[in-house]
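Okay, here's the structure, questions in a sec.
Yeah, one chain of the complex is gone here, protein chain that is, but the others are all in their spots.
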Amino acid sequence: MNLETKIGKITLRNPLILASGVLGSSYSSLNRIYNSGFGAVITKSIGIDERKGNPNPSVFFLHEIKSAINSVGLANPGYKLYREELKILIEKEVPTIVSIFGGNIDEFSEVLEGLDDLPFLCFELNLSCPNTEKEGLAVGTDPQLVYEITKEMQKRTSKPIWVKLTPNITDIFEIAEAAIKGGASALVAINTLKAMIIDIYSKKPILGFKRGGLSGAAIKPIGIRFVYDLFERFGETIPIVGVGGINSGYDVIEYLLAGASAVEVGTAIGIKYPENKTNLFIQQIKKYMHEQKVESISELIGGAHND
Amino acid sequence: MNLETKIGKITLRNPLILASGVLGSSYSSLNRIYNSGFGAVITKSIGIDERKGNPNPSVFFLHEIKSAINSVGLANPGYKLYREELKILIEKEVPTIVSIFGGNIDEFSEVLEGLDDLPFLCFELNLSCPNTEKEGLAVGTDPQLVYEITKEMQKRTSKPIWVKLTPNITDIFEIAEAAIKGGASALVAINTLKAMIIDIYSKKPILGFKRGGLSGAAIKPIGIRFVYDLFERFGETIPIVGVGGINSGYDVIEYLLAGASAVEVGTAIGIKYPENKTNLFIQQIKKYMHEQKVESISELIGGAHND
Amino acid sequence: MTKYFHNSKPEMCKIIKIMEENEDTRTFSIKLPFTPKKPKPGQFVMLWVPGIDEFPIGVAGIKDQILELCVAKVGEGTKALFELEQGDLVGIRGFFGKAFRIKKSITHIIVGGGYGMPPLKYLIEEIIKGRTEQDEIFVFEGARTKEKLLYVELLEKWKKEKKIDFFPFTDDGSYGKKGFPTEGVKEYLNKDNEKSVVIYSAGPEKMMKILFDICKNYNHIIDIQMSLADRHMRCGFGLCGACVVDPEGLRICVDGPVFSREQLEKMDDFGNYSRLPSGKKEEI
Partner (left out) sequence: MTKYFHNSKPEMCKIIKIMEENEDTRTFSIKLPFTPKKPKPGQFVMLWVPGIDEFPIGVAGIKDQILELCVAKVGEGTKALFELEQGDLVGIRGFFGKAFRIKKSITHIIVGGGYGMPPLKYLIEEIIKGRTEQDEIFVFEGARTKEKLLYVELLEKWKKEKKIDFFPFTDDGSYGKKGFPTEGVKEYLNKDNEKSVVIYSAGPEKMMKILFDICKNYNHIIDIQMSLADRHMRCGFGLCGACVVDPEGLRICVDGPVFSREQLEKMDDFGNYSRLPSGKKEEI
């Protein structure tokens, strides 16, 4: 049995990738999660300048629906400083994907070019953060912009470009098509869903930024649907990376069957013992593959589309 | 303390409205839910011809996230037969809202005109069902169509027209604006989120229609965000009815504070003893109002926007 | 610790045995993932044939992890089920619905036919298990012909063992008495009206309606419990409204399928109308 998976030209030891924004500000936590057994890790989304992000409360859990809501925004130290974290990750041979964001082509370019000399795996363009005014959704819901940014970035680097899509959208195909036309090497779906919680006693939205993004178990059926649709339409054309609410090895399988070549895990890893969770994921994937007599991950990809 | 609420010209004894599609095919279950203490009930969405809806599985619960997924589609007996149910509801003096759907203006018109002679409260236009090919989303995501349908329906009846919006959309404001311009008397948000569950052992989407709509606790933070945004933008212009994941009287309050003038409850009422649930909702609302020294529902509407 | 089946997505279970009951009825033994809190006679599951259909099926028996479902082939969904083999997977949601309430130290009159028999078989087993000296069990089964009678061997065996009394009826007289089981019940009730009686019934609604109209006139019948199954279902847990009966708005799936005399008395639809998947009302 072999857990290796290919996303275009990239081969990972298994399909688990740490999602951007989760434990992704320090080389040390990224390294820790990789060492727990992940196939790769993605950095917190990085931009040009240092940003402190949105005020607290900016992340909390919703016990009832096993989900989290966050409005961290794009807190990051800027690419110049973040280079230092990357260097250590590369030295430690951690397969690293760098998530970058910007408000326009120039901003994306500066970040990309400022990091591209380092030999990490690839870039993930965050075109889908719901927690900022200018970047993220404003960019990621405009097919023309998505096309242009993807194309320009693709010209500027020899590394693969993954495009992370927003679920807060009417027509995902339009955006996906733009990304593909622009030369994306993989589509990543989904980012968080725009959401809000109001405290009825203080009569205030709880998040400091008021609005936030919903992640975790609540969004898994939504993520599965996006991945299934994308695979049905573009499965022959481009690999898909599934994200959203994965909390077990079986959820990983569900995303693979929907059409993902690999998955990203965020909220589920934010617990006391991430190492145990990773082990459990891997065990469950192996158990399933053993029981179902599946030899390799590739046999599973898109497996729910056969009929 | 007074639980009455006004949505435009309509006054209800309390803000609880049974959501469309839940226990809404028979006069008898609508009557039962009204008698349990609701302020009003909404029928299953009604179209021109009899439709058997999508094949089973078409509704199941997701224990882990206290939510449901459904792909009932627009199963309904057609407006000609449904008149019989309505007549009994009217005779029993149940404040009834009739949800209608169609693929274009003509279809909407036929249904509306075929029922408009009966003295129920108002129409709710279902422009947001994710579970059919032609109607629903295809209509509800096109601002021009939303505008035209709303306007034409508004011309054809003296009853208020509520427009139910989809959350599967990039820009809710565009659609809301179209509805307002078309003469809607209230905006209803939200319908279900497009979703899917795959069984990893049979490798098949579980729903007979493959894709479905997610409702219940998982979508409450998403519904709250929509209502909050709509109220912020249009609160002065038009009343809003909140729907999505309400499962307690406190959730009702949260929607009111976000900006809803009334709420619709669906998934939470699909249990063994809906009467007990209704009682609990009312008790919780009263308890809150008592503790917070709130005399009337109107004091709460939009209360989370004060700062 | 008792484990529960939560009301959630279908739990995938293996078919471990298939038994032919008659030409178009089979008993499927299905292995659950664990030993659940035991379902009671009258309760049902939603049975998913992956990729095809899902429909309600009453519990015909359970032993630890092995659930017994007895299914008649009537349409597309059940036909697809019959194409499955040992080792294949089906999805189970449940257990749903109100069960028969077994009274004690009483005469139990059990009347059934068709796919009403599986839950009644399970009910009889449970009554036998808990019986006292005072309990008497009379079973009336009806079918069109001998071949269609379910569980005859088992019931005849129980009869021989003096566990029950058994009265089979066929339309054509090919087994037991010729005629309807309702006639047998009437005869019995007229003959012996000393002891308190509880009527339990499951089967064609028309048959039960006739039975109900007979039974409501006897004072020594202290309860009538009938399981309604001639209804289309979707959710199984009370949400969708597909299975509602008028005029009280009771749902077969959670308020039933077993209803009491009081409930049946007010149920205009009982024996008269059901609803199609569209919600259209239709004479039964």
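We just call them A, B and C in the order they show up, numbering each chain from 1.
Basically, a residue touches a chain if its C-beta (ideal position, glycine included) is under 8 Å from a C-beta of that chain, and two chains touch if they have at least 3 such contacts.
Here the structure is a predicted model, which is why all the values come from computation and not from measurement.
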Among shown chains, those touching the left-out chain: A
Selected from A:Ile105, A:Leu118, A:Ala138 or A:Ile206 as touching the chain missing from the view: A:Ile206
Touching residues (missing chain, whole complex) on subunit A: 21-33, 44, 50-53, 55-64, 68, 70, 72, 75-78, 81-82, 84, 197, 199, 201-202, 204, 206, 208, 266-267, 269-272, 274
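By our rule, only the chains that are shown with their structure count from here on.
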Arrangement of touching chains [line / ring / star / complete / other]: line
Chain of greatest Cα-centre distance to subunit C: A
Innermost chain, taking as reference the mean of every protein Cα atom displayed: B
Whole-Å gap separating subunit A and subunit C, where each centre is the average of the chain's CA atoms: 51
Length of the line joining the C-alpha centres of subunit A and subunit B, rounded to whole Å: 33
Distance from subunit C to subunit B - Cα centre to Cα centre, in angstrom: 36
Junction residues of subunit A - those touching two or more other chains: 307
Overlap residues in subunit C, where contacts from two or more other chains coincide: 51
